[in-house]
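Here it is, the structure, as structure tokens.
Here the complex is missing one protein chain, while the rest keep their positions.
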Amino acid sequence: MTASTAAQPTNGTPENFTPPHPSLHTNRVLPGFKMSLGFTIAYVSLIVLIPLAALAARPWEHGWDGFWSVVTDGRVLASLRLSFVTAAAAATLNLFVGLIIAWVLTRYKFPGVNILDAFVDLPFALPTAVAGIALCTLYATNGWVGSLLAPLGIKVAYTPLGIFVALVFVGLPFVVRSVQPVLADFDAEVEEAALTLGASPWQTAIRVILPGLAPALLTGFSLAMARAVGEYGSVIFIAGNMPYVSEITPQLIIIKLQEYDYAGAASVGMIMLLCSLVILAIINALQIWLFKRGRA
Amino acid sequence: MSLTVSNITKTFTKFAALSDVTFEAEPGEFLALLGPSGSGKTTLLRLLAGLDQPDSGAIAFDGENFLSLNARERRIGMVFQSYALFRHMTVAENIAFGLTVRPAGERKTKAQIKAKVESLLKLIQLEEYGKRFPAQLSGGQRQRVALARALAIEPRILLLDEPFGALDALVRKDLRRWLRRIHDETGVTTVFVTHDQEEALDLADRVVVLKEGRIEQIGAPLELYREPKSAFVFEFLGANNQAPGTLLGGTIDFGGFTATAIVKGASDGAVTARFRPFDTQISRSGPGFAVKVLSVLPAGANLRLELQTADGQVFETQHAHDSEASDLHVGDTVSLLPTKVYVFA
Partner (left out) sequence: MRARPAEAPKTPAAVGLSLVAVFWLALIILLPLVTVLVEASKEGAAPFLAAVTEPDTIAAIQLTLLVAAIAVPLNAVFGIAAAWCITRFEFKGKGLLLTIIDLPFTISPVIAGLVWMLLFGAQGWFGAWLRLNDIHIVFALPGLVLATVLVTLPFVARELIPLMNDQGTDEEVAARTLGARGWDIFFRITLPNIKWALVYGVLLCTARAMGEFGAVSVVSGHIRGQTNTLPLQIEILYNQYEAVAAFACASILAGLAIVTLILKSVLEWRFADELAANRRH
């Protein structure tokens, strides 16, 4: 594929034929490389890279000690622990329930299943603030669900449990949508092979299908987890925002900003972002290992 | 321990996949189900495996009603067209799978399973590959692993769905010999599905020819070849030429010359005669179709001719290199005499 083959006029070229101009000094057939790449790089630089550079640069205003004292502050540590633990717990629950839902949506046919399928994406489409006030109302002690749980001594709204519920809401579609296409494409012959070899449906599901879904499950988990760690809108109303108890890290960043402590806000933001990236990197590495096992 | 299939009928929503199929496989027999796509051969194999249920009819193995058993209970070794290997398990784990899913009471010990896997790896000549994953194997190697996995459960019948379908021609020939040898060593009754007549004739003890869900003919390869019962079987088993003629009491008149016909259910009158490319003779003068030579091409041990009659009909024939045909050139006019002519109903 060289530009010259595309450009060379052959004998018998019609009169109105204009040969395309080969870009000079390039062997690319299609045009627009420099323009599209230039625009793309300029755009991501302005929108993503320069702002993130500002985030990376700001924490050091008061030196390493300034940064360290902010991120080791008890309130910050408590919020980080809360954010990551509830996010991990919610993603874990979503892993199991999401698998069941994906299984049901791909394997079974019953009236309304398609509508159910479409509604799985609601947490993607519903603005987080709307979800936030709805969940808060629903799980308050006088809400539809909260009033059922209150007599059992379970308080959801304004506790870490409320945060967990909100994160389950936002994370569910990630797991379902990661697993569903893989399950839908799962080769029926592989299942039949297990069956003819004497495996029960249960053994087939656990030993044959589930390992095949593992990479997709991990993807879903990591997406749900990443979203949950940074989630703000749907959590903030139901969380209660009590320092040390139910205050998530994003809320703490906003508080620091309101106090004009930009360096502090940037420090917390950066440590949160770093933790997320480390976790994602670990999951990614796990996934590559699984992938290599499966089809090296 | 014979397999008996009686009056099996299976209808899918729109079309009859199988109608009134009856045949038997002798103990240790190597049986081919041969037919074009849509002939119902794979459906039949799936019914034998218990992966589908027939609408009516019976399948019995050694007197036991197979239809009352599900796929798990039949202890049938099935090799799937795509091999259906478990991609996250090693070769050894794949082979051991059928042994490890047995209920605790019936399960062999770990050492027994290991020994079994090793002997199977040896059988399929992949001793060094036990720890590899399927993705790290070639197509032919995967096929052998799929076979070993099916053999591991000591199946009562081995079923193979287009076992060589996904392989290239060279590997195919090798594996064919090898599969035949494995069959002769293990002695397990084997049924395999193929659309490739050469494969079926080459491998099987007997061939069941299927057409549109019905059995056309059952027989040993030579029998099918020499005594085809229908035009379909004749055509499906190899290249052929057709010419109109008039049949009268075992002799066919091609208008200008006659030939003795092997008649299969056809009655006297206008018929279509069929003959194989190599059941012909070429002469400069003599009885036969007057044809012009369109092309002369080498085809292995033979010469392949393309010939055309004055009214545009094209014949393809094969002749030995040292025969009359070797002197021919494109454009020559010669006469073509079929030596063995079949006429079907």
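As written, the chain order gives the labels A and B, with residue 1 at the start of each chain.
One rule holds for everything that comes next: a residue touches a chain if its C-beta (ideal position, glycine included) is under 8 Å from a C-beta of that chain, and two chains touch if they have at least 3 such contacts.
Just so you know, these numbers come straight off a predicted model, no measurement behind them.
Chemist: In the complete complex, the chain left out here touches which of the visible ones?
Modeler: A
Chemist: Could you tell me which of A:67, A:84, A:169 or A:221 touches the chain that is not displayed?
Modeler: Considering the complete complex, A:169 is the one touching the chain left out.
Chemist: What residues on chain A make contact with the chain left out of this view?
Modeler: Chain A touches the missing chain through residues 1, 5-6, 17-20, 28-33, 35-37, 39-41, 43-44, 47-52, 54-55, 58, 97, 100-101, 103-110, 116, 118-135, 137-138, 143-145, 168-169, 172-173, 177, 180-181, 184-189, 191, 201, 223, 226-227, 229-233, 237, 249-250, 253-254, 257, 260, 262, 265-266, 269, 272-273, 276-277, 280.
Rule of thumb we're sticking to: only the chains that are shown with their structure count from here on.
Chemist: If you average the CA atoms of chain A and of chain B, how far apart do the two points sit, in angstrom?
Modeler: Computed value for the inter-centroid distance: 52 Å.
Chemist: How about chain A: which of its residues touch chain B in the complex?
Modeler: So the residues of chain A touching chain B come out as 187, 189-190, 192-200, 203, 207-208, 211-212, 214, 293-296.
Chemist: Along chain B, where are the residues that touch chain A in the complex?
Modeler: It is residues 49-51, 71-78, 80-82, 84-89, 97-98, 101-102, 133, 135-136, 149-150, 152-153 of chain B that touch chain A.
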